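Some chains omitted; the rest stay in position.
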Amino acid sequence: MLTLSQLAGLVGGSVPPRDENLEITGLAGLSEAQSGEVSFFGHPRYAAELKATQATAVLVPRDFDGVTNAVCIEVDNPSAAFTAVTEKFLPPPEIPQPGIHPSAVVHEEAEVAADACVRENAVIMAGAVIGARSVVSAGSSVGRGASLGEDCLLHSHVVVQDACVLGDRVILHSGVVVGSDGFGYETKNGRHHKIPQSGLVVIENDVEIGANTTIDRARFGRTVIGEGTKIDNLVMIAHNVVIGRHCIICAQVGISGSTTVEDHVVLAGQAGIVGHIKIGQGSIVGAQSGVSNDLAPKSIVVGSPPRPIGEWKRSVIRVDRLASLYSRVKKLEAPPSAD
Amino acid sequence: MLTLSQLAGLVGGSVPPRDENLEITGLAGLSEAQSGEVSFFGHPRYAAELKATQATAVLVPRDFDGVTNAVCIEVDNPSAAFTAVTEKFLPPPEIPQPGIHPSAVVHEEAEVAADACVRENAVIMAGAVIGARSVVSAGSSVGRGASLGEDCLLHSHVVVQDACVLGDRVILHSGVVVGSDGFGYETKNGRHHKIPQSGLVVIENDVEIGANTTIDRARFGRTVIGEGTKIDNLVMIAHNVVIGRHCIICAQVGISGSTTVEDHVVLAGQAGIVGHIKIGQGSIVGAQSGVSNDLAPKSIVVGSPPRPIGEWKRSVIRVDRLASLYSRVKKLEAPPSAD
């Protein structure tokens, strides 16, 4: 429980003196919040929810002029401020106790740091290394000679295959597969013969990877996910792809083999990138786009084939208006009227 | 083994007296069926297979006038009738014995109903609740404080993360992940900082979710899958999404954060829905469509951006005919001939 005054102090905002002693006991979204709770107004599209909210207080932007019955606390960034409040009210996620659960299978030639945690039914194979304070959750497996740095978190049912290398503070969500074979065949007489996939996957520091995403090992050398890059669920990263630092790869994106994605790139949901190309630094690729050629740095494109976003929008309008264009041409073709 | 007369009785159909004592020993699709088997005619596109079938009998619609050598049994709904026959001929799926397999790891603070079933290498964490007659299959894990209602079925290798709540008769297929973290970051100076994902996932009664689908927990509050909704394989449901009751979400659909899908919506395969919008009740979104704005109730749309289906079809035709439009304009531009 906090008073509004304490809450305002926590987020660098202020409240009218008459409201300073109101008590806040929890938090919720605008629509779900009840009296006694705090919420936040993060986007103008929620103006109706703001107006109707039952929350006692709402975190709003500095230059706020919306309508609400709640006490408004102006802050620089309502979403970030709300995160701070969340951390105050909610219990932190459980930190599992260090140690190896009796049901886990740890090979005698694996190295597990004394303060690491290997949970129920996890499997650590020969030569694997689990760094300090790293957690391998229930049912996950770490392959032969693979290594995790410090403070990594593998959620339940993650697979890290043989020889793959994770840096520090890497988070892998449930169902992630790191180091499956790349999809490579030589075709002779209509039959496909497997090309050995002898490389590995390197995941640098501070990377987070979403549930059921798959990252294939390189044919030789390394598939790389650069420092600080965040990848959402059900993404496919093919063999020998190199992703730079601090990228955002949204759900269900697919990146084909040997493509390079430079630093600070954003790939929106369900986009597809062909193999052997380069996406230039700082580029943004729209949802469902299909990219089959290099993109210059700072490109902002949408569509398949991709076009600069302004051009793409104008093209959509031109296609929508085609019916009238056909009519205009028909009229031009008509013989001059008789009068 | 059934006589045709018995079979007809089972499905509410009738057979000519001369065929009443023919014996049916099994069932199959039109193409695979052999003499002595029954099949069904569920769609006009299978007219050729119907004509060529070796089946002894075929379930057909009431007003059937197709060509076949098989004995025709007219019924209201051949597909539903065939399901009834299937249940007669095939053994029911095994119902696992209640109890906890010795290889399972059940925390002493978990509550497992006496007639529930926890199978090989499953993991039930502290505070989890497994309701009456629910089955947690091999290698699945149920997180800290998560709960399953009655008669749930988790197939092998399902993950239900901490604190998530399942109603009754929920079916989760292999590889489903419920409660992975939402994909949320605050970006400062080009680096992405994780926003805690402190909410949970609620899955209401009679929901079924397909293999390797992922459903992220809410940033705060709840991600919700409404009663009776059916979700296919490899679908991505982001944090704070609220899906209504009795929806159909086909394979590889992606729904971004905080979007609301109202009751009785159908999303066809590989469709993508952006975040923070509302898909109105009873809407149908075509395969591979990309929806980035609210849809009114009962919308039927296709494409990206989506258009009403009739308009979309006409637009496809207009684009297909552009070559001739260019020619027509070129002809109009030509100087009048000299004669």
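Residue numbering begins at 1 within each chain, and the chains themselves are lettered A and B in the order written.
The rule is simple: a contact is a pair of C-beta atoms (placed from the backbone, for glycine too) under 8 Å apart; a residue touches a chain by one contact, two chains touch by 3 or more.
Since this is a predicted model, take the numbers as computed values, not measurements.
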item: Number of identical chains forming the whole complex, with 2 shown; value: 3
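Keep this in mind: only the chains that are shown with their structure count from here on.
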item: Rotation angle (°) superposing Cα atoms of chain A on chain B, nearest 5; value: 120
item: Complex interface listing, chain A residues touching chain B; value: 27-29, 32, 43, 45, 77, 79-80, 82-83, 86-87, 90, 93-94, 101, 103, 120-121, 138-139, 155-157, 171, 173-175, 208, 210-212, 228, 230, 232-234, 246, 248, 250-252, 264, 269-270, 287-288, 316, 319-320, 322-323, 325-326, 329, 332-333
item: In the complex, chain B residues that touch chain A; value: 105, 121, 123, 125, 139, 141, 143-144, 157, 159, 161-162, 175, 177, 180-181, 183, 185-186, 190-192, 194-196, 198, 212, 214, 216, 220-221, 234, 236, 238, 240, 252, 254, 256, 270, 272, 274, 276, 288, 290, 292, 304-305, 307, 314-315, 318-319, 322, 325, 328-329, 332
